[in-house]
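This report refers to the structure that appears directly beneath it.
A protein chain is absent from this complex, but the other protein chains hold their places.
Right, chain A next:
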């Protein structure tokens, strides 16, 4: 029975997942919004799979006061290869949809879960790195801190809000689409 092909409907869902993964390349995945009394409109770091956007220069300018390293696209090697990883994932998802084999789908889901966790760990690792490796010579000394991957935090006069963005939600939806065949073709 293991060799029984997945239904066409399931294959379409998996293809859709592949499409969404590819599309997510063009959308921000994660971001952090900073608000301070002097910045009521807020400052933003917006992370795409391949680039940083937002008010990077301004945030770097302010961060040097607490001794945080300046960050740039160069300081995140991931940005260079992440697009390829995402492309590969997308292609592999399409292959699975084409094969319509359940065993392949399991492999896909496993890789997906693993990559997702790795991604989250990576963001956390950077947050720890930037929040705790503060220059001792900084004019303002603050306790090392680790902003959460998701949610609110307070650093000096700033309230930060980390959030997942469009790209990450697309990945979430594509994950659900991958799970769909498991439900659809469950043994009755």
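We adopt the following convention: a contact is a pair of C-beta atoms (placed from the backbone, for glycine too) under 8 Å apart; a residue touches a chain by one contact, two chains touch by 3 or more; residues count from 1.
FYI, contacts and distances are computed from a predicted model.
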item	value
Chain excluded from display, named as in UniProt, from "Succinate dehydrogenase flavoprotein subunit", "Nitrous oxide reductase apoprotein", "Ferredoxin" or "Branched-chain amino acid ABC transporter permease"	"Nitrous oxide reductase apoprotein"
Touching the absent chain when the full complex is considered, from A:26, A:65 or A:81	A:65
Chain not shown, touching residues in chain A	55, 57-58, 61-62, 65, 139-140
